[in-house]
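Yeah, one chain of the complex is gone here, protein chain that is, but the others are all in their spots.
When the chains are written out, they are named A, B, C, D and E in that same order, and each has its own residue count from 1.
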């Protein structure tokens, strides 16, 4: 294996966001847990104020809202829903979606934003990515995209550039994913695959488990 | 303009490399000054040990070596030459180039490496990039690519993802570039274009001057 | 620097469009001035009939319409608005947008069309680009895309292939941009950055100022 | 079909190069005839000084040199061989190849250069493309790449952006290709496929036959 | 030419789908005939149950429906229309389109699906491609994309990876295309260009005529 992360000479970037607000945007409940749950838990434990923004709940609202609340509690994050009621992302025009995110960004002044990636196959996910790109024009923040998310497998190209060691939070991540019982256990879908996935990403940095992110724009110094 | 960087909520990454060694690799004298001079000066001033590794001096060795020394002194960096004498990068096989970098990385244990980018049009620059990619297999380090460098203009695609505010070091960068008189003033080539370029990159983050970098692989936390 | 354009052996393409109609399409007022204003002024001065087609005015219609008129007058171009009233591009379906452009192309028989580029981050800009691509099916015209436009900075990949020397019209371009006071001076946004940008593009062809374009399809001979 | 080219409102670019030198670079005999023969014939007939530069003759030198001479005569172009004797492109280092092209460009001051494309699968072809890119740094010229060339079919991605109507010179093109009997008729390889190909490209501009080119960098005006 | 396909050592994949259902999805009548008509005819003749699903009939419904029926009969395929009446693809939201295809896939359990390609310039075609990508999440099938289709020429990048020898069915393909008289003969558009196109694709595999396909996901063994 690679030399262990413990031997990495630089300091963790965790401290960068310690006293800041970090915003994570997911199209639907469970997207953030799948894509970036381990990272959010690490940031929250390190003292950042982490806001999970779920854009829409496409159906079964009461149950899925409760699942999302349970998951956010496990990760130590604040949870917000952007679209009220049963309307879907498709029911909004692009400029309306941009408006929602502009408002959120103005309200939170986040130091970093985590969102879907450019290569997402799900139209809702791609719409959220595009709206987040536009939200950059009003305010600078570090912009990261997480791995394409899905309950069922469809291959999507994604080439991570930045890694977060989630060895200490991978269990919380899995627990948060499993809180979405309506999406996984009730359908007989095994979630251990996400642990396998984290192990493979971990290998790239010599850690036990990791999440990979794409970098849209960040301020190094 | 964008909101000023002063308002950016996160902490600078400078502190990440403060007590570390940072390695910058350029194919020839002046490449590092053009591509990443302002960043290296900032890192050096912040307390990092910055090594500028020049792979080859394709001709006029005495003069160009002296120019490179003067430039490194301006930026506050240590300078090393990898290939002795008049041999060119083309005179070495890819595995020999990888061997040189492996040795350098083993010697320095750098926390970050800055090198040419994947889209470079100059064969020597591309060879250095490829050898640096291979050097990653033995040891983890943050891997950044700087803007394609050239004295004379050839358009090359490059899409930066990470920015360094060089407002405080842009003058040192220009001074270091101008130390390469044989490449610029002696040929009547104006170097103020690099200040224009830094101003445009600066605009992307709301700073007066910046350098843009591509991110190959980095450890966020 | 490069050898000056004055030394370029070939003849200018200006003469190509001299007695022709050239169509430039922008999503909103100010897009054309930012992206291709210097080129349009040069074409108009050389005797081409240049039509600036603004697809929509997203708000503050009276003021922005007046600004657009002033800017078109500075550049010497005819101005048309495609969508009446307060409706936005998002309010039309793609085939409706294609229909508008089909009609415009049938009416004007343009020798060249300038439009947004494929990599635009603004959904409205991308929609205009896509509709222009479709408009090619009915009639041949030279198809060029201009640099992504925005008042506030968001990095967007764009690799120009064709350059227009705008040394003689860069002042008109800046004046036309500044005519959109509601977008720039009233918001405290400095427009000199567009002069810097033109200087950097100019460097690629050895001219003082230039605009860069992407080439979708053109007839060379 | 499209509206006929006759109806195209703009003037032909042929006049651009009429009193100029145009340089076409091919790795081996027959590459230029296959890729851009119809265009070269049109330019020559319009009064341009067209130089066909063949970088190497990989074997059977006497015969293939004679074939190339016959083909150049058919197209009305001057022919030059860059590498003497039996040495191959692989026998030269990249900087040596760049040196050869630098010399040629300095000698001819071409208004336009036609060369292989970036996506060529043949290593020699790719080397010639890369060296031509570098030759741009010393002098400005319009830079075009022609369709990947091969006697036997291997699919290679190539997306033309500029078209030349070769309806009047397609017969000369085929005749010039057939002059390379050692590569085609002697091996039982049918060359009519190149006429089919020209017909398909022609369809894109409403002409009977055309060649498609990629645009690296050009000065529009 | 290449060695003839007859000499290809492997067995045809035709047998793979012999007793299976194969689903081909086209945005409008004539898309499937243009893109994949020869392949569908071969599959039908070999015993596969081939369903041609036309998503919408944008106008002139009675006539175009009759033309599509005639074409499907020529190719030996079953024909289905997904959207009733005059509504267009643009009138449906992405999730509704995905729902239609989910239902179709659930109903047919296809072994392979042929659909538009990712690089289509027509918004309706791109929407059908994207919805088919999503339909993969519920069920595995071989996923192929056919060449961009259009009655009038607009260049679109497409790089086929898989070929089907249609030497025996190219006449049926042309006949099926010509059954759409309202789109071709009535507009004076020549369809022999599609035979030229098939000949060029054929050359890539040493067959007289072929269709090229992109491979999204397939099970080899």
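Throughout what follows, contacts are C-beta pairs under 8 Å (C-beta built on N, C-alpha and C of every residue); 3 or more make two chains touch, one makes a residue touch a chain.
On a predicted model such as this, the values are computed, not experimentally measured, just so you know.
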Inset, instruction - Could you tell me which of the visible chains the hidden chain touches? - result: A, B, D, E
Inset, instruction - Tell me which residue among D:16, D:122 or D:199 touches the hidden chain in the full complex. - result: D:122
Legend entry - Hidden-chain contact residue, picked from the options B:134, B:159 or B:182: B:134
Inset, instruction - Could I get the residues of chain D that touch the absent chain, sorted low to high? - result: 58, 88, 90-91, 121-124, 150-155
Inset, instruction - Tell me where the left-out chain touches chain E, residue by residue. - result: 2-3, 5, 7-18, 20-21, 39, 42-43, 109-112, 138-142, 161-165, 204-206, 213, 215-221
Inset, instruction - State which residues belonging to chain B touch the missing partner chain. - result: 93-95, 98, 130, 133-134, 136-138, 217
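By our rule, only the chains that are shown with their structure count from here on.
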Legend entry - Pair in A-B, D-E or A-C that repeats C-E, with over half of contact pairs matching by residue number: A-C
Inset, instruction - Starting from the mean Cα coordinates of chain B and chain D, work out the distance between those two points in Å. - result: 38
Inset, instruction - Report the inter-chain centroid distance for chain C and chain D in whole angstrom, where each centroid is the mean of the CA atoms. - result: 33
Legend entry - In chain C, residues with contacts to at least two other chains: 2, 138, 152-155, 204, 206, 217
Inset, instruction - Just say which it is for the chain contacts: an open line, a closed ring, a star, complete, or other. - result: other
Inset, instruction - Pull out all the chain pairs that touch, please. - result: A-B, A-C, A-E, B-C, B-D, C-D, C-E, D-E
